[in-house]
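Every protein chain but one is kept in place in this view of the complex.
== chain A ==
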(Lines give C-alpha, C1' and ligand atoms only; values in the text may rest on other atoms or scores of the structure.)
Protein backbone atom coordinates (compact mmCIF):
# COMPACT_ATOMS: atom_id res chain seq x y z
CA UNK A 1 0.00 0.00 0.00
CA UNK A 2 2.89 2.27 0.27
CA UNK A 3 4.21 2.84 -3.22
CA UNK A 4 4.56 6.41 -4.25
CA UNK A 5 5.07 7.49 -7.82
CA UNK A 6 8.78 7.88 -8.24
CA UNK A 7 9.97 10.75 -10.26
CA UNK A 8 12.57 9.21 -12.47
CA UNK A 9 13.38 12.25 -14.47
CA UNK A 10 12.11 15.74 -14.31
CA UNK A 11 12.50 17.57 -17.55
CA UNK A 12 11.60 20.75 -15.84
CA UNK A 13 12.57 20.15 -12.27
CA UNK A 14 10.11 21.61 -9.91
CA UNK A 15 10.92 24.72 -8.08
CA UNK A 16 11.72 24.53 -4.43
CA UNK A 17 9.31 25.41 -1.79
CA UNK A 18 9.20 29.02 -0.92
CA UNK A 19 7.10 30.79 1.56
CA UNK A 20 3.77 31.91 0.52
CA UNK A 21 3.91 33.92 -2.65
CA UNK A 22 1.65 33.59 -5.62
CA UNK A 23 2.49 31.50 -8.61
CA UNK A 24 1.16 30.86 -12.06
CA UNK A 25 -0.91 27.74 -12.01
CA UNK A 26 -0.44 27.09 -15.67
CA UNK A 27 3.07 25.93 -15.11
CA UNK A 28 1.95 22.99 -13.09
CA UNK A 29 -0.05 21.56 -15.93
CA UNK A 30 2.92 21.83 -18.24
CA UNK A 31 5.14 20.21 -15.68
CA UNK A 32 2.73 17.43 -15.14
CA UNK A 33 2.58 16.58 -18.80
CA UNK A 34 6.31 16.63 -19.22
CA UNK A 35 7.25 14.62 -16.25
CA UNK A 36 8.32 11.05 -16.74
CA UNK A 37 7.22 8.53 -14.25
CA UNK A 38 7.55 4.87 -13.64
CA UNK A 39 4.23 3.17 -13.76
CA UNK A 40 1.52 1.76 -15.94
CA UNK A 41 0.55 3.81 -18.94
CA UNK A 42 -2.41 6.02 -18.45
CA UNK A 43 -2.48 5.64 -14.71
CA UNK A 44 -3.99 8.36 -12.68
CA UNK A 45 -2.03 10.48 -10.29
CA UNK A 46 -4.09 9.18 -7.47
CA UNK A 47 -3.35 5.58 -8.17
CA UNK A 48 0.29 5.98 -7.51
CA UNK A 49 0.12 4.29 -4.20
CA UNK A 50 -1.17 1.04 -5.50
CA UNK A 51 0.26 0.53 -8.88
CA UNK A 52 3.68 2.05 -9.07
CA UNK A 53 6.85 0.25 -8.23
CA UNK A 54 9.52 1.71 -6.11
CA UNK A 55 12.64 2.75 -7.84
CA UNK A 56 16.11 3.42 -6.71
CA UNK A 57 15.78 6.98 -7.79
CA UNK A 58 12.67 7.66 -5.83
CA UNK A 59 14.25 8.57 -2.56
CA UNK A 60 16.55 11.23 -3.84
CA UNK A 61 14.05 12.57 -6.31
CA UNK A 62 11.30 12.86 -3.84
CA UNK A 63 13.43 15.42 -2.12
CA UNK A 64 13.37 17.53 -5.21
CA UNK A 65 9.73 17.30 -5.77
CA UNK A 66 7.96 20.37 -4.70
CA UNK A 67 4.94 19.14 -2.92
CA UNK A 68 3.01 22.13 -3.78
CA UNK A 69 3.68 21.85 -7.45
CA UNK A 70 2.67 18.24 -7.32
CA UNK A 71 -0.32 19.06 -5.27
CA UNK A 72 -1.19 21.68 -7.79
CA UNK A 73 -0.91 19.19 -10.58
CA UNK A 74 -2.90 16.59 -8.75
CA UNK A 75 -5.56 19.08 -7.97
CA UNK A 76 -5.56 20.32 -11.52
CA UNK A 77 -6.06 16.82 -12.74
CA UNK A 78 -8.82 16.38 -10.28
CA UNK A 79 -10.16 19.71 -11.31
CA UNK A 80 -11.23 18.50 -14.69
CA UNK A 81 -14.08 16.60 -13.29
CA UNK A 82 -14.12 17.71 -9.72
CA UNK A 83 -14.30 20.73 -7.53
CA UNK A 84 -13.33 23.54 -9.74
CA UNK A 85 -11.96 26.99 -9.16
CA UNK A 86 -10.23 27.76 -6.00
CA UNK A 87 -12.09 25.45 -3.76
CA UNK A 88 -10.65 22.42 -5.44
CA UNK A 89 -7.11 23.48 -6.06
CA UNK A 90 -5.74 25.13 -3.03
CA UNK A 91 -3.84 28.21 -4.11
CA UNK A 92 -0.19 27.49 -4.09
CA UNK A 93 0.51 30.08 -1.53
CA UNK A 94 1.22 27.83 1.36
CA UNK A 95 4.61 26.31 1.48
CA UNK A 96 5.66 22.97 2.71
CA UNK A 97 8.97 23.88 4.07
CA UNK A 98 11.90 21.88 5.16
CA UNK A 99 12.64 19.71 2.25
CA UNK A 100 16.05 19.43 3.79
CA UNK A 101 14.70 18.13 7.02
CA UNK A 102 12.50 15.71 5.21
CA UNK A 103 15.61 14.11 3.80
CA UNK A 104 16.80 13.41 7.29
CA UNK A 105 13.40 12.25 8.36
CA UNK A 106 12.98 9.84 5.54
CA UNK A 107 15.71 7.58 6.68
CA UNK A 108 14.37 7.21 10.17
CA UNK A 109 10.75 6.74 9.33
CA UNK A 110 9.07 3.61 8.20
CA UNK A 111 7.13 5.40 5.54
CA UNK A 112 8.57 6.34 2.22
CA UNK A 113 8.61 9.46 0.14
CA UNK A 114 6.30 12.33 0.71
CA UNK A 115 4.36 12.75 -2.50
CA UNK A 116 1.18 14.40 -1.34
CA UNK A 117 -2.19 12.84 -1.75
CA UNK A 118 -5.51 14.37 -2.62
CA UNK A 119 -7.50 15.37 0.40
CA UNK A 120 -4.81 14.62 2.95
CA UNK A 121 -4.49 15.89 5.59
CA UNK A 122 -8.26 16.19 5.78
CA UNK A 123 -8.54 19.95 5.90
CA UNK A 124 -11.16 21.89 4.03
CA UNK A 125 -9.68 24.20 1.46
CA UNK A 126 -10.74 27.41 3.14
CA UNK A 127 -8.50 26.50 6.05
CA UNK A 128 -5.40 26.44 3.93
CA UNK A 129 -3.01 29.30 3.24
CA UNK A 130 -3.22 30.66 6.73
CA UNK A 131 0.51 30.93 7.09
CA UNK A 132 0.69 33.66 4.50
CA UNK A 133 -2.42 35.51 5.51
CA UNK A 134 -0.80 37.70 8.10
CA UNK A 135 1.76 39.08 5.71
CA UNK A 136 -0.53 40.97 3.43
CA UNK A 137 -1.73 44.21 4.84
CA UNK A 138 -3.39 46.65 2.53
CA UNK A 139 -6.00 49.37 2.63
CA UNK A 140 -9.47 48.01 2.68
CA UNK A 141 -10.64 50.32 -0.03
CA UNK A 142 -8.88 48.36 -2.70
CA UNK A 143 -10.95 45.37 -1.72
CA UNK A 144 -7.88 43.32 -1.55
CA UNK A 145 -9.08 40.06 -0.23
CA UNK A 146 -5.74 38.73 0.82
CA UNK A 147 -4.78 35.16 0.17
CA UNK A 148 -6.85 33.67 2.91
CA UNK A 149 -10.17 33.03 1.29
CA UNK A 150 -11.08 29.92 -0.56
CA UNK A 151 -13.13 31.83 -3.06
CA UNK A 152 -10.33 33.89 -4.52
CA UNK A 153 -11.00 32.79 -8.00
CA UNK A 154 -9.58 35.52 -10.12
CA UNK A 155 -6.42 36.65 -8.50
CA UNK A 156 -5.77 39.19 -11.17
CA UNK A 157 -8.33 41.55 -9.82
CA UNK A 158 -7.18 41.53 -6.27
CA UNK A 159 -3.83 42.43 -4.86
CA UNK A 160 -1.11 43.86 -6.99
CA UNK A 161 0.09 41.09 -9.20
CA UNK A 162 2.80 41.71 -11.69
CA UNK A 163 4.54 39.39 -14.03
CA UNK A 164 8.15 38.67 -13.42
CA UNK A 165 10.47 37.08 -15.91
CA UNK A 166 14.02 36.01 -15.49
CA UNK A 167 16.63 35.89 -18.18
CA UNK A 168 17.09 32.42 -19.47
CA UNK A 169 13.99 31.00 -17.91
CA UNK A 170 11.23 30.46 -20.41
CA UNK A 171 8.28 30.65 -18.08
CA UNK A 172 7.63 33.65 -15.94
CA UNK A 173 5.74 33.93 -12.74
CA UNK A 174 3.40 36.31 -11.06
CA UNK A 175 3.92 37.87 -7.72
CA UNK A 176 1.88 40.08 -5.49
CA UNK A 177 3.86 43.18 -4.70
CA UNK A 178 1.54 44.03 -1.87
CA UNK A 179 2.58 40.92 -0.07
CA UNK A 180 5.98 42.34 0.68
CA UNK A 181 6.96 45.00 3.11
CA UNK A 182 9.93 46.33 1.25
CA UNK A 183 12.67 45.80 -1.25
CA UNK A 184 14.57 43.31 0.83
CA UNK A 185 11.59 41.05 1.12
CA UNK A 186 10.98 41.34 -2.57
CA UNK A 187 14.55 40.51 -3.38
CA UNK A 188 14.55 37.47 -1.19
CA UNK A 189 11.27 36.33 -2.64
CA UNK A 190 12.63 36.63 -6.14
CA UNK A 191 15.62 34.65 -5.07
CA UNK A 192 13.49 31.87 -3.73
CA UNK A 193 11.18 32.00 -6.67
CA UNK A 194 13.79 31.45 -9.28
CA UNK A 195 16.60 29.75 -7.49
CA UNK A 196 15.48 26.26 -8.21
CA UNK A 197 14.57 27.01 -11.78
CA UNK A 198 17.91 28.56 -12.39
CA UNK A 199 19.77 25.63 -11.00
CA UNK A 200 17.74 23.33 -13.15
CA UNK A 201 18.60 25.24 -16.26
CA UNK A 202 22.27 24.89 -15.54
CA UNK A 203 22.44 21.26 -14.57
CA UNK A 204 22.37 18.54 -17.20
CA UNK A 205 19.16 16.54 -17.32
CA UNK A 206 20.18 13.17 -16.03
CA UNK A 207 21.60 13.98 -12.69
CA UNK A 208 19.59 12.92 -9.73
CA UNK A 209 22.00 14.40 -7.33
CA UNK A 210 21.04 17.92 -8.15
CA UNK A 211 19.56 18.37 -4.74
CA UNK A 212 17.87 21.55 -3.82
CA UNK A 213 20.37 22.43 -1.22
CA UNK A 214 23.05 22.99 -3.75
CA UNK A 215 21.23 25.80 -5.49
CA UNK A 216 23.01 29.04 -5.56
CA UNK A 217 21.37 31.93 -3.86
CA UNK A 218 20.52 34.79 -6.14
CA UNK A 219 22.06 37.77 -4.50
CA UNK A 220 22.73 41.35 -5.17
CA UNK A 221 19.57 41.98 -7.14
CA UNK A 222 19.21 45.51 -6.00
CA UNK A 223 22.67 46.91 -5.96
CA UNK A 224 24.18 45.57 -9.13
CA UNK A 225 26.67 43.43 -7.30
CA UNK A 226 25.18 40.09 -8.21
CA UNK A 227 24.98 38.13 -11.38
CA UNK A 228 21.46 39.35 -11.87
CA UNK A 229 19.71 42.63 -11.36
CA UNK A 230 16.10 43.40 -10.68
CA UNK A 231 14.46 45.79 -13.00
CA UNK A 232 10.89 46.96 -13.45
CA UNK A 233 8.79 48.42 -16.18
CA UNK A 234 6.57 51.33 -15.34
CA UNK A 235 3.36 52.59 -16.89
CA UNK A 236 5.20 54.05 -19.80
CA UNK A 237 7.00 50.85 -20.51
CA UNK A 238 10.40 52.13 -19.53
CA UNK A 239 12.76 49.90 -17.70
CA UNK A 240 13.93 51.24 -14.41
CA UNK A 241 16.24 49.88 -11.79
CA UNK A 242 14.43 48.64 -8.76
CA UNK A 243 15.22 50.24 -5.47
CA UNK A 244 15.35 53.95 -5.94
CA UNK A 245 11.88 55.12 -5.06
CA UNK A 246 9.96 54.67 -1.80
CA UNK A 247 8.41 51.26 -1.62
CA UNK A 248 4.82 52.40 -1.80
CA UNK A 249 5.48 54.43 -4.86
CA UNK A 250 7.19 51.50 -6.44
CA UNK A 251 4.20 49.26 -5.87
CA UNK A 252 1.87 51.65 -7.53
CA UNK A 253 4.00 52.33 -10.58
CA UNK A 254 5.57 48.97 -11.33
CA UNK A 255 3.70 47.09 -13.97
CA UNK A 256 6.14 44.32 -14.62
CA UNK A 257 9.38 43.00 -13.25
CA UNK A 258 12.37 41.51 -14.90
CA UNK A 259 15.45 39.82 -13.59
CA UNK A 260 18.20 40.57 -16.04
CA UNK A 261 21.80 39.50 -16.23
CA UNK A 262 23.85 42.29 -14.80
CA UNK A 263 26.37 41.86 -17.57
CA UNK A 264 23.69 42.50 -20.15
CA UNK A 265 22.72 45.77 -18.68
CA UNK A 266 24.30 48.62 -20.43
CA UNK A 267 24.36 52.05 -18.99
CA UNK A 268 22.23 53.42 -21.73
CA UNK A 269 19.50 50.82 -21.87
CA UNK A 270 18.40 51.05 -18.30
CA UNK A 271 17.03 54.16 -16.77
CA UNK A 272 17.53 55.13 -13.26
CA UNK A 273 14.87 57.19 -11.68
CA UNK A 274 17.01 60.25 -11.51
CA UNK A 275 17.85 60.12 -15.16
CA UNK A 276 14.22 59.64 -16.05
CA UNK A 277 13.20 62.61 -14.02
CA UNK A 278 15.89 64.67 -15.61
CA UNK A 279 14.71 63.60 -19.03
CA UNK A 280 11.10 64.50 -18.40
CA UNK A 281 11.95 67.77 -16.83
CA UNK A 282 13.93 68.98 -19.74
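A few comments on the model shown:
Just so it is clear, a residue touches a chain if its C-beta (ideal position, glycine included) is under 8 Å from a C-beta of that chain, and two chains touch if they have at least 3 such contacts; residues count from 1.
Everything that follows uses one rule, which is that contacts and distances are computed from a predicted model.
Of the names listed as "DNA-directed RNA polymerase II subunit RPB3", "Dihydropyrimidinase-related protein 3", "F-box domain-containing protein" or "GPI ethanolamine phosphate transferase 2 isoform X4", the one that matches the UniProt record for the absent chain is "F-box domain-containing protein". Against the chain not displayed here, chain A makes contact via residues 1-2, 44, 46-47, 49-50, 67, 75, 77-78, 80-84, 87-88, 94-99, 101-102, 105, 109-111, 114, 116-128, 130-131, 133-134, 136-141, 143, 145-146, 148-154, 157, 248.
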